[in-house]
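My questions all concern the structure below.
Apart from one protein chain that is not included, each protein chain of the complex appears where it belongs.
Let's look at chain A:
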Amino acid sequence: MLKMNNIKKVFRTEVVETHALRDFSLNVDEGEFVAVTGPSGSGKTTFLNIAGLLETFTGGEYFLDGVDVKGLNDNQRSKLRNEKIGFIFQSFNLIPDLNLFDNVDVPLRYRAMNAKERKERIENALETVGLANRMKHIPSQLSGGQQQRVAIARALAGSPRFLLADEPTGNLDSEMAESVMSLLEDINQKGTTIIMVTHDPKLALRTPRSIAVKDGLVSEVVRKEAVSEANENVAAFA
């Protein structure tokens, strides 16, 4: 699904070179839910931007759903992004003067899709996140958790192969965060691959696999099965 081999990303200014990613390698299979953790400046957001085709990389290779993205031009990258990737951001990034229907409509507008199909997809997506009765509301009339649900609906409407979530619960209180996390788990259960960047170790541990990024490298991979097994062993020993 997503295959990165030795990805390098160097930010250059006239006086300094910053290596955001160094030989970053990762494989994510279809249907996985992967959490990416790491301290600020470790390179996790850079990884997410490269994974989402929002940034180019300096070296290495990246295959997205079998497509080598290195040689793609802007239009091809936009098309691939539009068709295969859904984004969820920490600050929701809804367009304030569009109602929910129109916000969810945004990615669909960039596909050659007729109005009827768009309407069906938008209604289904808002139904999935429990906001079908608020289509005509504008974002400021919703709570933070509801706004994040709209953002999820927007990401889902295009039926992407995988979701990239950048701190999706970062701006929410614990109750709303739990609700959003549950929603993401439901979505993953239905087959959508999810990569989620988070600072919250509890959330990371809820995913089947979490990877820690440090200094631009994958420093640790933790599998939920292993954690569960260890916990069981500790319990048995006690």
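Worth pointing out:
As a working rule, contacts are C-beta pairs under 8 Å (C-beta built on N, C-alpha and C of every residue); 3 or more make two chains touch, one makes a residue touch a chain; residues count from 1.
By definition in this document, contacts and distances are computed from a predicted model.
Think of the chain that is not pictured: of "Anti-sigma factor domain-containing protein", "4Fe-4S dicluster domain-containing protein", "FtsX-like permease family protein" or "Membrane lipoprotein TmpC", UniProt labels it "FtsX-like permease family protein".
Here the missing chain is touched by one residue of A:Asp65, A:Glu83 or A:Glu123, and it is A:Glu83. Only one residue in the set A:Gly43, A:Pro107, A:Gly145 or A:Pro168 touches the chain that does not appear here, and it is A:Pro107. Residue-wise, the contact with the chain that is not shown comes from A:Thr45, picked out of A:Thr45, A:Gln148 or A:Thr207.
Shown as candidates are A:Glu17, A:Asp74 or A:Glu175; the residue that touches the absent chain is A:Asp74. Although one chain is not displayed, chain A still touches it through residues 45, 49, 52, 54-55, 74-75, 78-79, 81-83, 87, 89, 91, 93, 95, 97-98, 106-107, 109-111, 154, 158, 166.
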